[in-house]
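All protein chains but one are shown at their positions in the complex.
Labels run A and B following the written order; every chain starts at residue 1.
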Amino acid sequence: MTPTEKLATELMLKFGDSVLTQQQTADEVATFWVAKTHILPVLAYLKKESPEPFPLLYDLFALDERSRSDHKTYPSKDFTVVYHLLSFKRNQFIRLKIALKGEYPSAQTLTHLWPSASWYEREVYDMFGIRFEGHPHLQRILMPLTWQGHPLRKEHPARATEMGPFKLWDEKVDTEQDALQFKPEQWGLQRHSDDADFMFLNIGPQHPGTHGVLRIILQLDGEDIIDAVPDIGFHHRGAEKMGERQSWHTYIPYTDRIDYLGGVMNNLAYLLAVEKLAGIEVPDRVKVIRVMMCEFFRIASHLVWYGTFAQDLGQLSPVFYMFTDREKIFDIVEAITGGRMHPNWFRIGGVAQDLPNGWDKMVAEFIAYFPKRLKEYHNMVMRNSIFKARTVGIGIYTLEEAIEWGVTGPGLRACGLEWDMRKKQPYSGYENFEFDIPIAQNGDCYDRAVVREQEMIQSLRIIEQCLKHMPEGPYKSDNSHATPPLKKNTMQDIETLINHFLNVSWGPVIPKGEAMSCIEATKGWNSYYMVSDGNTSPYRSRIRTPSFPHMQMLPYISKGYTVADLLSILGSMDYVLADIDR
Amino acid sequence: MNVFFYIAAAVAIISTLMVITRKHPVHALLYLIVSFMAVAIIFFQLGAPFVAALEIVLYAGAIVVLFIFVVMMLNLGRETSLQEKTWLNLATWLLPGVLGAILLIELIYLISTQPNETLTIAEIEPKAVALSLFGPYVIGVELSAMLLMAGVIGAAHIGRRTIKHYHRFLQEETK
């Protein structure tokens, strides 16, 4: 019995056919349609009562089904809300869907089950206009409060040219100005307590400590944080909406810019989903090249985090050393891909070109050079007693809290859970590599730093193995969906030539279905959930990014610390604004 | 020498007047600092450089900073200005003003009846101050030290309040 069948039996026995219907998907994640009225009991059962529970709410999003040709077929729906849960015991995802009917439907909130559902539900409301009954603070989250319409609905224009010229009427100026006025009550904050008047401090949207356009409203008693409210969305570019109008191939560069420090790592997450949909099995050489590039970007991203973290705590020099090293990585990336931060280099079914001559020499040089530097940084930053005083015991969360709030990646491993998607659910051939999963026990800022620092050493190990065991073979799959197909065959037979022509001019047509990828990205788990209705562009592209839930947790973990500690917490969280807002 | 004395004295008197009449507490305190500095200069001219230095280090440099600190913390702004304005009413300052004037007249009379001697200025070195403090006046020093100690303890006791913990771990403990 496969895990999916086992899970299906367990649920059917508990709830019965009338509640659950199983659906087959391209990614083999157990998928069930749940009757709208029964979603809460099912979720509660999965989280609490099931012998092998699903404690992590991995993702929550919606689809506008109204333009799909099959949206009247079972179950008949106008909108779908999708829940992704993860079980650590089973090492398995489960996908639950509820069908909603009507123009502006509503569903029940699950904020009382998972606190982390709050932002996800707000996002669904913001993007689709679906209301969640019982949500404590259902307000727009990514779009401005004054925005008209809900962007991810199919009737909402995707391009500015579809919207008519922008006019700033006086009334509009007034409403926008009004919306800028800060009213603490609107954010659920009180002005006074019994014995203190609180001070409200706006950190951001422009602030050197936020690493981007992020606004955090702090409610302070002296310098103690009573409450913090992150205000996100300043970096929202509608990457998910763009997916619906780009071809499967031309969407790749947009993914580069989600976690803009992760470079091709984003490509990988997207392409794994697409390749699952298209049924492409990539050659071994592609897998190893991809792994190597991803690990390079993991080191590059961690270096940026390392340097800026130290800088946030007032240490000015490390960031310069680390950016110099990052430059060395970019030299290699540039030699291989031609690009630097956003190489846009992976392709459906492969990579853009083969590795250039002499790549191995550059990589070998870096492998010989880098460990010494890491040791130096360890002495400079991690062993510094002021650094320790600023990070040890700050921003603590326990493993249970981490799971409850949807923390993934290094933040989760810093709480002592040895869980790395590269090991647990290997993709792109990670099962063939030898590396350890660094963990730490306390879940404070220092431990998160320790985990990331160790990860760089492990990444280097993986790169070394890539260098030693780079397989020979093609750099692209010969599957007809691979885009663009290998050129050499196009001159040989008409089939590939036509494919090449179509894939380049229209873009590939990906078969109907839906699939999700999940990779261990630089900042946590990154997923692309792609829905195809058999067209040249995705019907819906959902990007699950790790920084989103991490930022949502900020108020919870920063209460009771001081303003200076907030900077430690933000620094140790390692978020990227584009990764939060997409 | 005398000219400098009169200048410093005039500055001291004018700035003290300004202290009383400024409505904004911070501005008043700034004039108070000027007044202290003027007094320090007078001390210096009278041959007491040690006292002059202490006047600046302690009064201007520490105590008034604390005053300003408090004013900043309490964020006293327009409201206090209005409140201060009401204190400048004739009715409010008439009686204290009259009483003060009586004292002033007395003082002037006493000074004017004194035989007109020129003050001989002998500079007193810090060392001399120290020797007299720890010599004949050692009991005074000890007593004031004890008094200050009591003051410190008293202040620490009054200033102690139950610290409110906002961190979730600490809250569970106190429950």
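Assorted remarks:
Quick note on the criterion: contacts are C-beta pairs under 8 Å (C-beta built on N, C-alpha and C of every residue); 3 or more make two chains touch, one makes a residue touch a chain.
Operating definition for what follows: contacts and distances are computed from a predicted model.
Chain not shown in the complex: UniProt lists it as "NADH-quinone oxidoreductase subunit H", one of "ABC transporter, permease protein", "NADH-quinone oxidoreductase subunit H", "Cell division ATP-binding protein FtsE" or "Fe-S cluster assembly protein SufB".
Every visible chain touched by the undisplayed chain in the complete complex is listed here: A, B.
The residue from A:Glu10, A:Glu52, A:Glu223 or A:Asp354 that touches the chain not shown here is A:Glu223. Of the candidate positions B:Val57, B:Leu82, B:Val138 or B:Val152, contact with the hidden chain is made by B:Val57. Although one chain is not displayed, its contacts with chain A can still be listed: residues 199, 201-202, 207-209, 223, 310-317, 320-321, 324, 380, 384, 386-387, 389-390, 562-567. One chain of the complex is left out; on chain B, the residues touching it are 24, 26-27, 30, 33, 49-50, 52-54, 56-57, 60-62, 65-66, 68-69, 72-73, 125-127.
Quick note on the criterion: only the chains that are shown with their structure count from here on.
Spacing of chain A relative to chain B, judged by their CA centroids, is 62 angstrom. Within the complex formed with chain A, the chain B residues making contact are 164-170. Contact residues of chain A toward chain B in the complex are 221, 224-226, 396, 556, 559-561.
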